[in-house]
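Excluded from the complex is one protein chain; the other protein chains are retained at their positions.
Which chain is which? They are A, B and C, in the order written, and residues in each are numbered from 1.
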Amino acid sequence: MNFLEAAMQPGSVDFLYNIAIIVIKILVVFGVIMLHVAYATYFERKTIGHMQVRLGPMRVGPHGLLQPIADGIKLFFKEDIIPAQSDKPVFFVAPVISLVAALTSLAVIPFFDGFVIADINVGLLFVLAMSSLGSYGIILAGWSSNSKYSFLGGLRSAAQIISYEIAMGLSLVGVMMLSGSMNLTEIVKAQEHYPLGMFLFPQLIACFVYTISVIAETNRAPFDLPEAESELVAGYFVEYSGMRYGLFFIAEYTAMIIMASIGIVCFLGGWNGPFEIPYVPFAWFFLKLYLLIFVYYWIRATLPRYRYDHLMDLGWKVLIPLALLNIVVTGIVKVLL
Amino acid sequence: MDNYLLIPFLPLAAFFVNILFGKTLIRDKSHWVSLFAVVCSWVIAVMTLFEVIGGRTVNRDLYTWIVSGDFRVSVGFLIDQLTAVMLIVVTTVSSLVHIYSIGYMHGDKGYYRFFAYLSLFTFSMLMLVMANNFLQLYFGWEAVGLCSYFLIGFWYEKKSASDAGKKAFIVNRFGDFGFGLGVIMIFLTFGTLHYAPVFGSVNGIVGKTVDFLGLQVDLPTLIALLLFCGAVGKSAQLPLHVWLPDAMEGPTPVSALIHAATMVTAGVFLVARCNPIFVLSPPAMNVVALVGAVTALFAGTIALVQNDIKRIVAYSTVSQLGYMFLACGVGAFSAGIFHLYTHAFFKALLFLGAGSVMHAMAGELDIQKMGGLKKHMPLTYWTFLLASLSISGVPGFAGFFSKDEILWRAYASGPLGHLLYAIGALTALLTAFYSFRIIFVAFHGKFRGTHEQEHHLHESPKIMTVPLLILAAGALAAGWVGIPPLLGGGEHFAEFLAPVVGHAKGEGTHAEEWATMITAVILGLGGIAAAAFVYLRKSTLADTVAGRFSFIYRLLWNKYYVDELYDTIIVRPTFWVAKNVIVGVTDGKIIEGIVNGVPRFIGTLSSWLRNIQTGMVHQYAAVMALGAFVVIAIVLFW
Amino acid sequence: MMAEGIFIYLAAAIVILSVLVITRSNPVHSMITMLVLFFHIAALYVTLNAEFLAAIQVIVYAGAILVLFLFVVLLLNLKEEMVARRYIGPWPLGVLAALGLLVVIVLSLKSFIPGPSGVFTTEVVRAETNTKVLGQILFTEYLYPFEVVSMILLVAIIGAIVLAKKRLRN
Partner (left out) sequence: MVPLHWYLLLSSAVFVVGVAGFLTRRNIIIMFMSIELMLNAVNISLVSFSRYLSDMRGQVLVFFVIAVAAAEAAIGLAIIIALFRNKATAHVDEANEMKG
């Protein structure tokens, strides 16, 4: 039973109770994720700092632990500069679209058994739908700024996201075929019979395609061309400042967390682990999440940036065919076994 | 016996292999494919013959080919005594011609094509003789015609060759039109096209008449004559004989196979096959016999004066085919088939010998430019001589027995038969004369060609002479299966065919039989002697005679002006009508008037209508919306 | 009551948004309105138990088709568009035609007769999940049209490339 239907049942005894539970869940998830986003930036700076034999932020608080909070306060109180000749309504709404698109996906992610805001049938499609909306924020931000750099950045970014979305969606089809469902909870449960409780091994190709597509989808290095500092200054949000800039930032890190979570749910066995950890049902999930986030940073610190045509070639000529191959192989194996 | 299906389909397979892969893959190895197929067919045909001799015949439908209302046709095979004989003739001659062609066609750029066509022809001819219904017969009939067309025009860059191909095709159309009508009449009359039910119920149509072109015509006569039309065309009888001499433009092995031994005898086969229909109609039989006799004499006279070696042999073929029809016309079908069978050997041999001569003479055809070839190419000479002896009816050779059989049966058939006998015997004289004219002019005496030609003279390679030797054996001995009782034989051939074609009627005394035989032999030997006298002793005599009787000589030299006659009464009027009526009036006035009038009308209309087409999308959309509005409104409120 | 309320909200929003889509002078604003409109239509599908289609509506319409539109709009010259006339000259006629169409369509709704009911009741669909049921029908009864649609998409891809490609030199 989906969220809207639950809300639509008149005269239900549990109606208000349901609403209350849902609201509480939303608040909890939102709060936790926001905190994670804040400290993901800190984590990134520290990780990359150490990889580059630096210390990273050290001044604010012990080992710079309060740095994210300081950054947040700074962004919040910074002057909000709006370019002249910009399309103001679109300029205002663009970061919001980005953030909403990112945050909405949180609704369907099962952090542990039974804890999901909306346990809908088409969860995976929902996530794909929301991630495809991310391009609107980028493209509109780039266009409404009325600046050549941001416009080019926006176009590049949108083209990249649309291209890699296909590979990402196709890589998840194999998972759907194996689990026979698009509900994320059921996908996790379907993995229990597989080696290590994961789809990782039967869907190795898909996992590979997914990982690369996700990095491109979230505009992270080495696919961060839209924000290539050396070419486009900072890409689509070059004209943004203050909290609007902060919103884009939050959206990007939220998207990273979402994509990592989907990866965990679809390939790494979700909340299940080798053994049960009492009282902390989400422990395995978050452990895997940190691991994947670390991989993001690791890749960023290691690999140089792609050229744009190489990026497009990789997406269309390597990843999409690979994903299609994976679908065919999965189908054949499933029919044969 | 059960593998009889392989007989036609092996050559078909060879055709497909050669036509598909010949140009690129097989190239100069094409002959192996076709030769293998046809030799296998020959082996199976021989086995089949022995089984038929043992008394087993086959008549089986393979599958239903066409069903349309009452019209049902199967692909089926009938193997009886007649078919078995034809199978042997076709596969034997075809095999030998294949072998001969390896040498003769060596180095031709259409090598693979040639063998593909030979295979296709062999398939078609076998389908023709193995058919168990008229439509399949018709299929084979047209298919051999098509192959003949392909092969006459094999050297299609040569205008005369492609013209000859077209001529053969078109002339055959006249005959085939009649044949087609005959098949339709058979279906209308009997409701089926299978031989067995048609021939089984054939006695039921005696005395019936049918309205044909406003005349009340005797039904059996009509059907028989329509079928005979096809035979006349295919077997080059008067008046449709004109295509066969021209068909000599094709490669010589083709002339031997198609235009001497097999395809042209299809007409005789047809008449023999349909003998139950023919015997019902004495007028039709008389027509067959007279056409055959007149053709025999007519072609024989033409052959007397021609100088082109292949044309002489071609007219000889027409003449001999006339003999066969003569035999069929007097009811001696087995004699006709017997002559067909012996003729296949010696005529194929004559053609292949002529081909061998051409090979040595670098394509020269005029016998006046040859001479003295005997010492240069002894094998060719001796085999050619053997064939000529055979065709001249010298006792002991194959041709003697078959020709004697025909002449005797003709004589024995009645008063008309005496006339037919006279014509036949006269033709025998002519035959001997022109056959030995070739021998004496081309092989004896001094060489009259150019110096280069003389230098080039050589015996043909073994691959060509071996088939000549085999055929020579046939020309000598093939007739021994049909030695008449008079000479102590058992007439085995006629007895063998009797279940299919029956026995020839007519009677006569032994004395008469001796008389006819001796007369014919004397005439034949006389012809040889005359030829020897004229061309060996008194070489000026021929020119003297030609000068004395110059009118007749010119008449014969120009083949009785038949081609010119056709040109005047058919070709020119047709062209005139085409040019003045069809092109001038029908096409120029009526069709072009319509063709030009329609666009003019449309143009006027559209120049008015195109004002509607403004190019404005909104107007189009508005009209669509209006249309939707009107449709819904009509549905709602009407 | 709740269901009716939601429907009325969605319907009102859809109609108003669609009117906004066709009246904005700036095509980008039309796009954004359209985006919101698509979300409302997706929500409407959810209330009709068509979750799969709702997701497809967002993924394909909002995520692909509309982005394409947006691309094209951004590639065109918008400055001129902002100052140019929005409507054709005789626009009242167009509105009149549309209204006439509305009238006859609404009148025709009176004579609407529902066809026979099928087997896929809400309970069946809920037990099987919407996606599975749709997939079963799509890949059995409608397999051939499905393949045809894939061909159409292929042709569209090729056609779009051919049409939009810049002319090559020489």
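FYI, contacts are C-beta pairs under 8 Å (C-beta built on N, C-alpha and C of every residue); 3 or more make two chains touch, one makes a residue touch a chain.
These figures come from a predicted structure and were not determined experimentally.
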Contact list for the unshown chain, restricted to visible chains: B, C
Touch list for chain B against the chain that is not drawn: 606, 609-618, 621-622, 625
Residues from chain C at the interface with the omitted partner, ascending: 3-4, 7, 11, 14-15, 18-19, 21-22, 27, 30-31, 34, 37-38, 41, 44-45, 47-50, 52-53, 56-57, 60-61, 64-65, 68-69, 71-73, 75-77, 81, 84-88, 91, 93-95, 97-99, 101-102, 105-106, 109, 112, 114-122, 124-125, 130, 133-134, 137-138, 141-142, 145-146, 149, 152-153, 155-157, 159-164, 166
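The rule is short, and it goes like this: only the chains that are shown with their structure count from here on.
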Chain centre separation (chain A, chain C; CA means) in Å: 27
Whole-Å separation of chain centres (CA-atom averages), chain A against chain B: 87
Chain B and chain C, separation of their C-alpha mean positions in angstrom: 75
Residues of chain A defined as touching chain C within the complex: 1-2, 4, 7-10, 87, 89-90, 93, 120-122, 125-126, 128-130, 132-133, 135-136, 139-140, 143-144, 151, 155, 158, 162, 165, 169, 181-183
Residue ranges of chain C in contact with chain B within the complex: 88, 93-94, 97-98, 100-101, 104-105, 107-108, 111
Sites on chain C touched by chain A in the complex: 1-3, 6, 26, 28-29, 32, 35, 43, 46-47, 51-52, 54-56, 58-59, 62-64, 67, 70-71, 74, 126, 129-131
